[in-house]
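A single protein chain has been omitted from the complex, and every remaining protein chain is retained in its original position.
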Amino acid sequence: MSITAVKDQRRSVEEALTQAITSLEAEQSLKKTIREAVDPLDDVARSALSELNLLHSIPSSGHAALCEKCLATVATSKSHWTTVASLIPKGEFYRYQFAIGPTLRSFVTAIAMAHFLLKDELIPVFAISSLLGIGEGEIILSAEDYLQGVIGMVNELPRLSINAVTTQNFFLPIKISAFVNDIFASYSLLNLRNDALRRRFDSLKYDVKRCEDVVYDLTLRGLTPAPTSA
Amino acid sequence: MSITAVKDQRRSVEEALTQAITSLEAEQSLKKTIREAVDPLDDVARSALSELNLLHSIPSSGHAALCEKCLATVATSKSHWTTVASLIPKGEFYRYQFAIGPTLRSFVTAIAMAHFLLKDELIPVFAISSLLGIGEGEIILSAEDYLQGVIGMVNELPRLSINAVTTQNFFLPIKISAFVNDIFASYSLLNLRNDALRRRFDSLKYDVKRCEDVVYDLTLRGLTPAPTSA
Amino acid sequence: MSITAVKDQRRSVEEALTQAITSLEAEQSLKKTIREAVDPLDDVARSALSELNLLHSIPSSGHAALCEKCLATVATSKSHWTTVASLIPKGEFYRYQFAIGPTLRSFVTAIAMAHFLLKDELIPVFAISSLLGIGEGEIILSAEDYLQGVIGMVNELPRLSINAVTTQNFFLPIKISAFVNDIFASYSLLNLRNDALRRRFDSLKYDVKRCEDVVYDLTLRGLTPAPTSA
Amino acid sequence: MSITAVKDQRRSVEEALTQAITSLEAEQSLKKTIREAVDPLDDVARSALSELNLLHSIPSSGHAALCEKCLATVATSKSHWTTVASLIPKGEFYRYQFAIGPTLRSFVTAIAMAHFLLKDELIPVFAISSLLGIGEGEIILSAEDYLQGVIGMVNELPRLSINAVTTQNFFLPIKISAFVNDIFASYSLLNLRNDALRRRFDSLKYDVKRCEDVVYDLTLRGLTPAPTSA
Amino acid sequence: MSITAVKDQRRSVEEALTQAITSLEAEQSLKKTIREAVDPLDDVARSALSELNLLHSIPSSGHAALCEKCLATVATSKSHWTTVASLIPKGEFYRYQFAIGPTLRSFVTAIAMAHFLLKDELIPVFAISSLLGIGEGEIILSAEDYLQGVIGMVNELPRLSINAVTTQNFFLPIKISAFVNDIFASYSLLNLRNDALRRRFDSLKYDVKRCEDVVYDLTLRGLTPAPTSA
Amino acid sequence: MSITAVKDQRRSVEEALTQAITSLEAEQSLKKTIREAVDPLDDVARSALSELNLLHSIPSSGHAALCEKCLATVATSKSHWTTVASLIPKGEFYRYQFAIGPTLRSFVTAIAMAHFLLKDELIPVFAISSLLGIGEGEIILSAEDYLQGVIGMVNELPRLSINAVTTQNFFLPIKISAFVNDIFASYSLLNLRNDALRRRFDSLKYDVKRCEDVVYDLTLRGLTPAPTSA
Amino acid sequence: MVEVASPSPIVTMSRKDHLSRTFEAYRAEIDSDNERRERLIILSRSITQLSKKLIFHLHRGATSSPGARAKMLNDARTKEREIREQFRKVNEVLREDGDDQGWRWHRQVSPGLEEYIESLSFLHYLEGKGLITLSDVQAALSDQETGDPWLVVTPEDYVLGISDLTGELMRYATNALSTGDHETPLSVCRFVRDVKAKFDRIPPFLIKPLAKKQEETTRSLEKIERVCYALRLRLLEFADRPEILRQMAKRALDEADREEID
Partner (left out) sequence: MVEVASPSPIVTMSRKDHLSRTFEAYRAEIDSDNERRERLIILSRSITQLSKKLIFHLHRGATSSPGARAKMLNDARTKEREIREQFRKVNEVLREDGDDQGWRWHRQVSPGLEEYIESLSFLHYLEGKGLITLSDVQAALSDQETGDPWLVVTPEDYVLGISDLTGELMRYATNALSTGDHETPLSVCRFVRDVKAKFDRIPPFLIKPLAKKQEETTRSLEKIERVCYALRLRLLEFADRPEILRQMAKRALDEADREEID
């Protein structure tokens, strides 16, 4: 191998690798930036969920106000979401989803809970996106993150049902049981191949039972109106 | 809860979940389609690598022809890549990278090996993209996949060096040792926070040593030209 | 080694492995065919179980009709079972059981539940086989699959008992408790290994207890006739 | 290399390594000494926790005496702590924390439990340090060890709540539930990046639920005063 | 429990936990700061080691200059070390050693290698500390980090020995073999209970053999002076 | 259950477990005593092996004296072995083998090496037992420990062969090669399980090859008498 | 020098010969050790199987009426003697090796031994004799005439076997509740609590595998405590209606009697 050939080879190696390495380092650094931009969103989600935690100990008369407050807290996240969206290169959301998805799920859980207690409905994906102000930008609330977040909310409901009884609210358990049953019925039509979701779905069945148990306890003791043909 | 209220609630649940579930099922099914479209590409990669495997047993005079043949095999993958690219919704490559990346790495390994033996250079990312015909479409050869593929090639070189000696080719080991050394030098400047890559990088050092050992054995027996100050 | 010997050796490898790989591929392709033929059966089972899920929310007067409907749904599976049976080579059921067993268990669960509510007895294996039309063909409903499927049904009964009370049906819980007690006593006759069946059997005692608790609760509140000496 | 040079080199090696090795052996031996000095403290902790174990089976009237006894047992550890403190070279506590931390956590668990039952408060770090007599010396009760120890105590409370009912103490479960709820609320504001602590924190939520379940069971049976708006 | 009692309990919980949590968060944040301050030191270490990597490919005449250059690179780290030292609270070095130790080991490896090639001696701990300017501050070069770093250097020497032969330097292998033998002899008197060190020590034996193999190859071919009674 | 019955039951637990725990503690304490009694034996073994390590660097004329010295060192262990033997209850050697076996293996390695160099034969088990003075007592030198120890010696021989050449001793390699060949043939007679001994046996063939290579190298260069037909 | 460099054929052959002969002895020893190991593993597996069957048998009758229960315990003793017979065979294998206490092969036998201790201690408990002692277990596994042990039962084997017993007791307590037996769960609860408390005081390094098993015991104890808790809540609700409790208990006993008549 002549010295020139050696030098050519060396140059080809350096050029090819330098380019790839530079681009890898840029990506690593963007990942870090995005993770740090998500941190304050985690704080907001924690606050919102922590506010909702009070649902378990206050009388039901305070529920509505608490839920409104929670939604107000959620609303403060909008500007952070804009920041995060602006960091994501066009068309690369799914490259960074691993860092954003878990936070989105917490928001879904908090919002869906507040919405249920206020409106007695399950809030749809688009309404959540619009509450978070992520409809237009690069951030996508995927079906999986939405469904996981909803299950997160359902997991909280048996506890709420039980604590409602402790605070002598005998109506909420019935409302909860119907809601959880409806959700379970919809989920059970889904042919789940997705493993993580499948496991969490299995937890739903347990929640349905616990909610029914509370209604049973109340019925037995005559603490509820007889069930209608619902 | 009035019967109407009950029905409204049930409808909201059904609508919200049906939409999300439909979209999840579509995604699941697309994942399956993409995986199946990648299957024949895996076959091509396996064939290409398997052809290169003959490098270890044939005399060096046949190397060039073999490498050309391997590149020809690689070229047959173009139409499959076009198919896969057409399946990926715009901007969602990274959602499906998990299914495509490993295959890309095998191609990088095969192409870089053939290219090195033919041209004595490290082939850059863009040249690989153009060989695969993925430059324009939705498929991206990421820096990480490229680097992993290159390491995959380097891992094969010590064996090639040893088998070259067995087939009495005393020049190839020297060429390999220089090449591997250059690659190692470039990699070692990289500040690797990426764990998977870091572990594989550690394997490079071992490859460098094994290639140097062969050159040592040849030098000792006077089977190489005295090293220049390269 | 002579060149002929070398060629002979190489040919023996080529022939022997080609034979084995061909047979691997045939097996793999049959497995895939069987799995795909089982898919629609899974859909039927899901539908049947989903119909039975309504037992928990409708008045008992509708139970019989619902169970008949469920058995009718089950009956639609016959032709699919025939297809699956025809795919299995003679005497090779256990080779493909891994793909068929879980589906069989779901059917057992659904059929046993409907049968119990209609006839107040545990449906025997042969009756299930005949409902599914698998008596003659290659498909075997093994003791293990049957026993697991039955436990699957028992696991649903405490919930049914509780929801019966919610819908003011105070008779069903007694019928359930007696049935579950009989089944538990029967399973107690078995000597099980530390396998999946053993773990599921361990769960039975909690179902027994739960069903009895409901009877206690009703007895205490005078909602049932006092038990006679049986 | 002249013989003198060889000898110089050898001497430099010997001197450099002997010094480092001596110091490594001293450290190894100190580690062993410290571990052996901690052994009797582990015994005391085991005794204290074992005494508290009786809380689950004796009537509540005996709780106070038992807790006092436990604190007395804890007090016997003071001299051992002094010994351990005297072994640790100034400024090197964190070098040996791995051997001392687990023991400290057991003490925190025992003390916090006794203190809660006696005074209905969460005992702060400084009070524990002073009970153990470690305030002045080299031993530091770190925030993490304290928090882990407190969680250790909370993990015991659901069991205590259940066993209290068995021994007909219907007041303790309510007291426990309020306490656990307060602790959970404080923890949930913590932004936990510490993995070990995060996992244990997740266990808290489960404890809260179990304690609430007991209060629910009592409420349902009219065994508690109606909850105030606490 | 009176409302006042409830409030007192809640306050005690909040105070005790807030204090501990605040201190935990401060520690977490300091850890992060220290890790980031160590990052540029890792870069320096990588550069130094990467410079030494050239030893394997240049003629021995250039070794001395290269080693001096490496030591100059090392010297540039002094100010960073001062920064790191200033971040560590007094007496808490060992709390953060996990973040600093690995970097120290890389420096030991680089310095010991350069020093050996320049002076033919093993550099002692204090000389390294003084090169890094960490003698006075809070940073401690522990015996274990020193010994591990030295082993890191020894692990490089067989490769250097082999590459020396490739560049026709038949004297260096003999010098290396003697040095490695001396180090091995000192280590083997150490009664190692420390597991990590024990495993690396086992690697030394392999290095000794490889260095001896090179000397054997040279002796056999009459490429060395006959050994003296060294 | 009557109060007497309760007390009886509790007493039976107390008595039965106290008995078992006492016996556990006695066993544990004996294990510790034995381990401590073995410690000085480990020191002797380390010294003996460390003396033999000099074989690699001194001229062959000193080998015999060195081996005698090593055997003298070994002989100093006799009283320690007597102590250990006296600690082991009759017939319970295999209960404590885990603590004694590894030390025995080191002694076998050292003794077999010295014996080979002095007498050119493999020392049999009984001769080792008698050198250690363990023939009569409770200590058993099992076949496995002996066989492992011998392999330990063989693993050292290729290095000795190579270093002999470096010190211009061309006779020793031939003696070693013949010896290693005989030993390998003997070990080949054994049917081994997939255990530690099997793995170590697998390593033997590389030692055989290495030792033969040296003989080849010498033969080629006319540094040995041409081998006769034996 | 030729003579020295490669020793004369006779000498070499003699070393090689000698080695071969020695190693053929080792081969025989290793082969027979392997064969012995296999036989012991097979015996241990068979003991495990029989012990598991015995435990199922005990559960079947434990919550029956007194008459059926007594018959069940009687049959159980027969089954237990069959298991001892396997241990006698173990002893035969051990004695072939001159290893009369079984130390050398303990690891091969201990899985079966632990399972046997679990079943034996459960039987002992159901016979109303409380917790079996280590010496009782050792006595069961010794020649009834000479008193020589068939193999040594170590305190580890005993402790680990008893640890597993708590899991069976949990099943027993839960089953008992269904038959209206209110005493058994409380009594089992006390027993398991006492066992666990004693085990808690064993320093963890004394017997490593216990730590994991104690977690299982803790779970079992918690399940038993939940049974007792449920029982208490039931008793509270039925406090002013003792006749219902009696009715329910009678109902359960009737069932048990019916079983017996069958």
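We call the chains A, B, C, D, E, F and G, going by the order they appear; numbering starts again at 1 in every chain.
The rule we apply is simple: contacts are C-beta pairs under 8 Å (C-beta built on N, C-alpha and C of every residue); 3 or more make two chains touch, one makes a residue touch a chain.
What you see is a predicted model, and the numbers here were worked out from it, not measured in a lab.
Asker: With the missing chain put back, one of C:Ser50, C:Asn155 or C:Asn191 would touch it. Which one?
Answerer: Checking the options C:Ser50, C:Asn155 or C:Asn191, the one contacting the hidden chain is C:Asn191.
Asker: Give the residue, chosen from F:Val6, F:Ile58, F:Leu71 or F:Ala185, that touches the chain omitted from the document.
Answerer: F:Ala185
Asker: So which of F:Lys7, F:Lys32, F:Lys119 or F:Lys209 would be touching the chain we can't see?
Answerer: Considering the complete complex, F:Lys209 is the one touching the chain left out.
Asker: Which residue numbers on subunit F touch the omitted chain?
Answerer: Looking at subunit F, the ones touching the missing chain are residues 181, 184-185, 188-194, 202, 205-206, 208-209, 212-213, 215-216, 219-220, 226-227, 229-230.
Asker: To test your reading of the contact rule: which positions on subunit C touch the chain that is missing from view?
Answerer: 1, 6, 8-21, 23-25, 27-28, 91-95, 120-122, 124, 143, 147, 171, 174-175, 178, 182-183, 185-187, 189-193, 224-225, 227-228, 230
Asker: Give me the subunit G residues in contact with the hidden chain, please.
Answerer: Subunit G touches the missing chain through residues 9, 13, 16-17, 20, 31, 34, 38, 41-42, 45-46, 49, 53, 258, 262.
The working rule: only the chains that are shown with their structure count from here on.
Asker: Treat each pair of touching chains as one step and give the shortest count from subunit A to subunit D.
Answerer: 1
Asker: So which chain is farthest from subunit B, going by the mean of the CA atoms in each chain?
Answerer: G
Asker: Among the chains, which one keeps its Cα centre farthest from the Cα centre of subunit E?
Answerer: Result for max centroid distance from subunit E is chain C.
Asker: Taking contacts as defined above, which has more of them, C-G or F-G?
Answerer: F-G
Asker: Between subunit B and subunit G, tell me the centre distance in angstrom, where each centre is the average of that chain's C-alpha atoms.
Answerer: 55
Asker: Using the average of all C-alpha atoms in each chain as its centre, how far is it in Å between subunit B and subunit F?
Answerer: About 49 Å, centre to centre.
Asker: Would you kindly tell me how far, in whole Å, the mean C-alpha position of subunit E lies from that of subunit B?
Answerer: Here the centre of subunit E sits 34 Å away from the centre of subunit B.
Asker: Quick check on subunit C: which residues sit in contact with 2+ other chains?
Answerer: Correct list: empty.
Asker: Would you mind listing the residues of subunit G that make contact with two or more other chains?
Answerer: Those would be 190, 201, 237.
Asker: Pull out all the chain pairs that touch, please.
Answerer: A-B, A-C, A-D, B-E, C-G, D-E, D-G, E-F, F-G
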